[in-house]
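Beneath this line is the structure, given in structure tokens, with notes to follow.
With one protein chain removed, the remaining protein chains of the complex are shown where they sit.
Let's turn to subunit A:
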Amino acid sequence: MITFTVNDETREFSGDPTTPVLWYLRDEMQLTGPKFGCGMGLCGACTIHLNGVAQRSCILPISAISGSKITTIEGLSKDGEHPVQQAWVEHKVPQCGFCQCGQMMQAASLLASNQTPSDEEIVQGMSGNICRCGTYPRIHKAIKSASKTIAGVEYYVPEKAGEKV
């Protein structure tokens, strides 16, 4: 039995321990925010937080998350209040939107570890996430905006993901 939390909810799993977390979230929990884009850790569409740090859920076996805290876009904020989500709205980043949950989870993790990333640090931090609609210039700008507002965010602290704050 593997025990962990997803968006603050305690879960237990006793199936195939090699099951990637992505398919557990999508198929078992109906959390459809994390998307399937490549299944090989190459595109970032499936990005979630594992104990507050961005991870590719498509290649993360469920056996590796025992005792861990998983956060998906559904748990990033109650209703889109996270500074990254707000910056995404402000800059009207999305086109089709398919990659954007992964992009925002990646960006939230990036900003949690570095609140004032340089232009180059943003490029480095985000280049594992593909957007076929080509919204990169807007993603870059939105992260710069979010970095100005992220200090003092109280409702979601990635490194304390899963704890009530």
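As a working rule, a residue touches a chain if its C-beta (ideal position, glycine included) is under 8 Å from a C-beta of that chain, and two chains touch if they have at least 3 such contacts; residues count from 1.
In the analysis below, contacts and distances are computed from a predicted model.
Considering only "2Fe-2S ferredoxin", "Sulfite reductase beta subunit", "Twin-arginine translocation pathway signal protein" or "Branched-chain amino acid ABC transporter permease", the record for the omitted chain gives "Twin-arginine translocation pathway signal protein", by its UniProt protein name. Note that of A:C43, A:I70 or A:A112, the residue touching the chain absent from this view is A:C43. Within the complete assembly, A:T72 is the residue of A:T5, A:S57 or A:T72 that touches the hidden chain.
By the touch rule set out above, subunit A reaches the unshown chain at residues 16, 18-20, 23, 26-28, 30, 32-33, 35-40, 42-43, 45, 72-74, 77, 79-80, 85, 88-89, 92, 94-101, 104, 119, 122-124, 126-140.
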